[in-house]
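Let me begin by presenting the structure, written as structure tokens, before commenting on it.
Only one protein chain is missing; all other protein chains are in place.
And now, subunit A:
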Amino acid sequence: MGNKIQLPFPVVLCAALLLPGAAGFTPSLDSDFTFTLPAGQKECFYQPMPLKASLEIEYQVLDGAGLDIDFHLASPEGRTLVFEQRKSDGVHTIETEVGDYMFCFDNTFSTISEKVIFFELILDNMGEQEREQEDWKKYITGTDMLDMKLEDILESINSIKSRLSKSGHIQTLLRAFEARDRNIQESNFDRVNFWSMVNLVVMVVVSAIQVYMLKSLFEDKRKSRT
């Protein structure tokens, strides 16, 4: 009866999965996606959440006539938390319970225009998942010499990192706004070209028709006179 504890196989497998680069990925806490939603369709996404974490979702419609979409956010029990209709952007923060939150983008009200939608999920207080992300501390080698000043340096570096992350976030937002403005402008350009051509053709055709119709009126009168 040795004192060796034999780890059962599933535990070893799980330990192997936690190693970086192995199968099964650790998704990051902040993610953004841009996708196309065809006309008349609805697409839903799901995000599993632990207890007392915070879920912030921000979405924007980047392209598509009208630049609006219906948004729906439901709790794991199916209760509707947010329901917005025909909005072009929105931001919602909720404190979560355990389960899969569902949010949907609905383009069924539009019959012809396809929408491009950008959404960003920011997750906070995710608990053990955050600790896993800081796992990299186990993989560093060596020590730094200046033990006394090290704490100060590390503190300022950490604060720089979090501020740079915020800058990165703001850049993502600005990029989405700019993409939307650019799409509006390009559709304006196409519209101006198209309707100018139509205008030219209509003007020429109408003036020709006016002249020939008038002429034809007089020709009939001449025939009836003789």
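Going forward, a residue touches a chain if its C-beta (ideal position, glycine included) is under 8 Å from a C-beta of that chain, and two chains touch if they have at least 3 such contacts; residues count from 1.
The rule we apply is simple: contacts and distances are computed from a predicted model.
Colleague: Considering the UniProt annotation of the chain absent from this complex, which name among "Transmembrane p24 trafficking protein 4", "Small ribosomal subunit protein uS2m", "Methylosome subunit pICln" or "NADP-retinol dehydrogenase" applies?
Modeller: Cross-referencing UniProt, the chain left out corresponds to "Transmembrane p24 trafficking protein 4".
Colleague: Looking at the full complex, which residue from A:A65, A:V82 or A:I153 touches the chain that isn't shown here?
Modeller: Final answer for the missing-chain contact: A:I153.
Colleague: Could you please point out the subunit A residues that touch the chain left off the display?
Modeller: Looking at subunit A, the ones touching the missing chain are residues 5, 7-8, 10-11, 14-15, 17-18, 20-21, 23-28, 31, 33-36, 43-50, 116, 121, 128-129, 132, 135-144, 150, 153-154, 157-158, 160-161, 164-165, 167-168, 171, 174-175, 178-179, 181-182, 185-186, 188-189, 192-193, 196, 199-200, 203-204, 207, 210-211, 214-215, 218, 222.
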